[in-house]
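One protein chain is absent from this view; the other protein chains keep their places.
So that you can tell them apart, the chains are marked A and B in the order they are listed, and the count of residues begins at 1 in each.
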Amino acid sequence: MDFSRHVHILLAVLLGAAVGVGLYTFVYAKGASYMTDNPGACANCHVMDAHYGAWLKSSHGRVAVCNDCHTPAGFVGKYSVKATNGFWHSFAFTSGWFPDQIQITERNLKVTEGACRKCHSDMVHAIQLTSDDDSFSCIRCHRSVGHLE
Amino acid sequence: NIAQRKQEAQSPFYRVVELNDSIEDPEIWGKNFPMQYDGYVRTVDQKRTRYGGSEAVPRTPDQADPRSIVAQSRLEQDPRLRTMWAGYAFAVDFREERGHAFMLEDQTYTKRQEVAKQPGTCMHCHASVYVPYKKLGDGDLIKGFEKMNQLPYKEARKLVSHPVACIDCHDPSTMQLRVTRPGFMEGIRALKASQGVADYDVNKMASRQEMRAFVCGQCHVEYYFKGPEKRLVYPWANGLRADQILAYYEETGFKDWTHAESGAPALKAQHPEFEMWNQGIHGRSGVACADCHMPYQREGALKISDHHVQSPLLNINRACQTCHKWSEEELKTRAETNQERTLSLRNTAMDALIQLIGDIKAAKAGGKTDQQLEQARNFQRRAQFLLDFVEAENSSGFHAPQEAVRVLGESINYSRLGQVALRDGKSVAGTD
Partner (left out) sequence: NIAQRKQEAQSPFYRVVELNDSIEDPEIWGKNFPMQYDGYVRTVDQKRTRYGGSEAVPRTPDQADPRSIVAQSRLEQDPRLRTMWAGYAFAVDFREERGHAFMLEDQTYTKRQEVAKQPGTCMHCHASVYVPYKKLGDGDLIKGFEKMNQLPYKEARKLVSHPVACIDCHDPSTMQLRVTRPGFMEGIRALKASQGVADYDVNKMASRQEMRAFVCGQCHVEYYFKGPEKRLVYPWANGLRADQILAYYEETGFKDWTHAESGAPALKAQHPEFEMWNQGIHGRSGVACADCHMPYQREGALKISDHHVQSPLLNINRACQTCHKWSEEELKTRAETNQERTLSLRNTAMDALIQLIGDIKAAKAGGKTDQQLEQARNFQRRAQFLLDFVEAENSSGFHAPQEAVRVLGESINYSRLGQVALRDGKSVAGTD
């Protein structure tokens, strides 16, 4: 038997199911609102509740919404990140396959770091003078700006 | 799925049975709180971490001891412990501790029971004693405690039936946490008095977050049996630090036994997790035992406390990553780095103590009098207690990394001073 073919079939079935389930989740969990900038859209998922609550209390609760920090600038960038994240969040949420303490991915952390500079470039101009090395992280010191612990 | 989860979120618990203050059996409580009960029964799991957890070691059950699985022997892992405890029951049997499910049978069948007559006091921390105490005291918890303390172990054993159970930590009507152990009520009162707080009543005056550590402090503490009544006492009247507890024993002149090889008036330290945690940065930051050992866990739309009490290193995502954004691997390494440093100095301290004991033994054999040995024996008493305080503390130093190592440093000093005193046959200037 051709093992890899079976794997392919299995994957196709799983993916179909995932898209189906994802779509179901998308509709039922008011997925359309995911496309807006309304933070309530994120909090539609109860697993986002704590982040929503912590965001409300944070220094940015009144100046930046989730998407300001979690999507890159520009229409295409914004919606492609949303699409990728949206799919995986729905899938993870429905399957339950995610850790209790959600960890931000490297990719999304980069997006967020970019977001800080998007708004604060004036302020940080001087400290970026010596190097614009993008591994120099803002949240190393300002971890709690988006979500007060 | 989401529909079910939305539903769950609305009515988290169903009151299936009516609980009251005389229902001991956790299975009955579990009818109302099945998820907590599920966790609770999983404390039978045995899994090792680098320095903690426990290993399931098979054994052949016999007449005296029906257990077919025990935890690994610490005496075999480090035979120096036999020398340290020579003449005391611990030198006969001492194992790595394991989950709560085993506490009653491990106490009942330890070989320590065969070599020493133990009092009913032991029960305080190895069984669900709340209902039995109340029964024995005709409704008065403290009276029941005092009565059970004075029974022989075998008699007391007949009065209890469960390891620590829901009722020992929870009020059945509100499910609020509560302290049910007289030892802790009195110990914390003495401690608070030393800090200028009079008449401290833990169940009235502690905050919810404090209770998330105090319920564990009911048992995970240093203790001794006071007087002929064998009253369980937590030696906290001077404070919780190892040296403050040692000072307490020095003032009261208490000893656990006379060391078989050296003749020193020795002390045994036991599981001072609560005391050490109090010296550490997590304790200081208000991070309670339950935050790490019973972290919140997602059950559908709910968050519940994981009642599978265990090593947090078996559960780093939930136990640590709520607060720390480092990777699981990195967090494990951080904890283990603290543990390694502690254990490396613990080994230096252990060698020093064993050499001191050897020296006193040789001096005794060589005809030195008790008077000539007195000073060295006193150094041994102190060195040994301080070392044992860290040795017996079950986090291998994690709960208070710097303090654990400081205490070991003082222990080393005493052991070596004992050797010097022995050689000088007189007091060493400025150190006594």
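A few points about this structure:
Heads up, the rule we're going with is that a contact is a pair of C-beta atoms (placed from the backbone, for glycine too) under 8 Å apart; a residue touches a chain by one contact, two chains touch by 3 or more.
In this text, all values refer to a predicted model and were calculated from it rather than measured experimentally.
Contact with the chain not shown here comes from a single listed residue; of B:180, B:218, B:338 or B:375, that residue is B:338. Checked against the full complex, the one of B:372, B:394 or B:413 touching the unshown chain is B:413. Residues 122-127, 129-131, 133, 135-136, 140-144, 149 are the ones on chain A that touch the missing chain. Contact residues of chain B toward the unshown chain are 281, 284-285, 326, 334, 338, 341-342, 344-345, 348-349, 351-352, 355, 401-403, 405-406, 408-410, 412-413, 415-417, 419-420, 423-424, 428-431.
Just so we're on the same page, only the chains that are shown with their structure count from here on.
Averaged C-alpha coordinates put the centre of chain A at 43 Å from the centre of chain B.
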